[in-house]
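Heads up, one of the protein chains got dropped from this complex, but the rest are sitting where they should.
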Amino acid sequence: MSVLALKADKRRPHGPSRVQQFLPLFPPSLILLLFFAIPMGMMVGLSFQQSDASGLTLASYERFFSDQFTLMGMARTVVMSGLVAICVTIMAYPVAYFLARSKSRWRALVFALAIAPELAGVVLRTYGWLIILENQGFINNALIWLGVIAEPLPLAKNMFGVVVGLTHVILPFGILSLLTSLQGVDPNLEKSAQILGASRASVIRHIVVPLTVPGIVSSMLLAFTMSASAYATPAILGGAGFKVLATMIYEQVLFYIDWSFAAVMANVLLVMMLIVALIGTRLEARLHQKLHT
Amino acid sequence: MKPIYIAASLLASAAFASPTMARDLIVNSYGGPYEQIIRDAIITPFEQEYGVRVIYDAVGSSSQDYAKIKATNGRPGFDVVVMTASQSLQGCEDGLLERFSPDTVPNLAHLNPEISAVAGPCGAVHELQYLSLLYRTDMVSESPQSWLDLFEDDLTGRVILPSFGNVMAAYLTQLMSVIHGGDLDSDIDPGFEAMTRLAAQSVGFEQASAILESYIVDGRVWAMPFWDGRAQLLVDSGAPVDYVLPEEGSVPLIATLNVPIGAQNKELALAFVDFFLEKTSQERWVEGYKVGSARADIEVSDQAQDRKITSQADLDALYLPDLLSLASNLSAWGERWEREVVPAAR
Partner (left out) sequence: MNQVVSALFWVSLVLVLTFITLPLVVVMAASLSPTAVVTLRPWEWTVQWYGDLWTARWLDPFMLSAQLALIVSIASGVLGLLAAYVVAYEKCPGHAAIMSFLLSPLAVPQIVKGVAIVLFLSSAGLYNWLGTPGLIAAHIILTLPFAVRMIATAMFNFDKNLDRAGQSLGASKMDRIRYLLLPIIKPGVFSGMTFAFIISFNNIPLSVFLVRPGETTLPITVINYIEYSLDPVLAAVNVASLLFVLGVIFIFEKIGGFSAQIHGGSK
């Protein structure tokens, strides 16, 4: 009920106006419609068009799905994003746990560090990793100097480098999702379990982790989506042979200027993300059920 | 509530204020070292002569600029853009670029007709470069004379190549094709075969010229293909490198000035194009950016004459590709490059 609805009540006692209730929604929806929904509709339409043919055609989709190279790119996107989702969640967990439970004065510093990667531009952060990981980078130089290895390890210009770079970029988001979830778990639950004689390990395994399953799932989903659409990191740290959907979309848009094909890849990426989101929600519901029955 | 008012007025000014004065000319070109050279050699003299202000826009490579022109249907926001002959032809075909005529750009008449023809009616050729062989003088015992020297054993693991997103890759493939018995367009197989072999001996691929040149400057590689203009800038910077035009010849990079069809300041844009093609402007540009010119009547230093494309004889040493067929082949060649050449590098 809004102010106006209250006033109207005095005159007309039955039913506040539904339209007025939705009124504040108008400006944000209009912006979303104009600058997101309609343009995206055009983009989907474009994927069924070809420059040299009139009418709708599935030719660009056929080209995508009949080509081993683009399919490889799609598979690489899934593997890369999956690895990043796992790495981000595992690495974010201890940090989020510390932030949720600790009362130490280092907490503010850890929090600042945890979100720091997000504050720096992605391109230079990625160059930072390149300097660390490349063949004559800090790690390889140090290991060779120490005599641990004779030949540089292939740390950059491959899947490993990309996963490292993306994990770093996305870690703050994982930490924040897990933090929200961990703050929802009553610390007294852990204390009482320990008083009752449960070991630290079993408290974590049987109480903390199960109760934060929604946070784990949402962290993995967020990390997956963000890595699947990331461009700069795979382009810089992956090298020439490392093509994922996002980098192929950029090439089609900016180099080959074939937007219908770019739209096809974008739609494939979108559908892929929706499927992953669906699997994630299902998984979460399943685990939820398992824990509560 | 004061911040709200400030924000509201900011919002209003950003949304409604027109960004530039009517007389300003917006020129889109490249950034980095290029920007200072073009300012000194061309833009500042132009501003003085015409009493106007030029806004310099360094956003985007030439293919990105073309993508922007296409997305905006010929109204990208800039009045003059530096691209290459390939985009000039494509843009002309798509009706996105202004056609030049001797009336609007009188200096076009002074350009080499053969080169002008390659760029089509929408491109004004303001600069020529050739693909040179850049090498480390302190690492390579005798200076290479042939493109085939890149394949020599002592350069194994000491060559870097452009990735296909850099148009140099396509040109290099064409050149290799000619050298190995194929041709520039239809019989390209020998080119890909040679590039695959070369890739196997290389350290890999990079796209941006700045990164490519960092490899040879810090000594990670000893030789690479590079456009002669930037190669000369590297030599001048004091790096222990030099470059040659190999005996088999080379291919040109034909850079053009273009005016988008929807340019807001078209008259001044055409004046700028003509100004860039003036004899004196071309001389300053050849000396400043260390490139060649399509004007045969320019008078430049011996060094420039020696190493840059400044005469008909220089031009005869180059293979002129059919850029329209290159454009139509680009996508297929790109796929082939990713399948055959890139995997060979590892």
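A few notes on this one:
Letters A and B name the chains as they come in the text, with residue numbers starting at 1 for each one.
By definition in this document, contacts are C-beta pairs under 8 Å (C-beta built on N, C-alpha and C of every residue); 3 or more make two chains touch, one makes a residue touch a chain.
Predicted, not measured: the structure shown is a model, and the values here were computed from it.
Displayed chains that the missing chain touches over the full complex: A, B (touch as defined at the top). Note that of A:A85, A:L178, A:M220 or A:I249, the residue touching the chain absent from this view is A:I249. Residue A:Q183 is the one among A:T57, A:N135, A:N158 or A:Q183 that touches the chain not shown.
Looking at chain B, the residues touching the absent chain are 4, 7, 10-11, 14-15, 19-20, 24, 26, 28, 30-34, 55-61, 64, 68, 71-73, 75-78, 208-211, 214, 218, 262. Listed by residue number, the positions of chain A touching the unshown chain are 1-3, 6, 18, 21-22, 24-25, 27-29, 31-32, 34-36, 38-40, 42-43, 46, 91-92, 94-95, 97-98, 100, 107, 110-111, 113-114, 116-125, 127-129, 131-132, 138, 168, 171, 179-180, 183-184, 199-201, 204, 225, 228-229, 231-232, 246, 249-250, 253, 259, 262-263, 266, 269-270, 273-274, 277.
In this text, only the chains that are shown with their structure count from here on.
Chain A makes touch with chain B in their complex at residues 67, 69, 136, 157, 239-241, 243, 251, 253-258. Interface residues of chain B, counted against chain A in their complex, comprise 63-64, 66-67, 70, 163, 165, 204-206, 220, 330-331, 334-335, 338-339, 342-343, 345-346.
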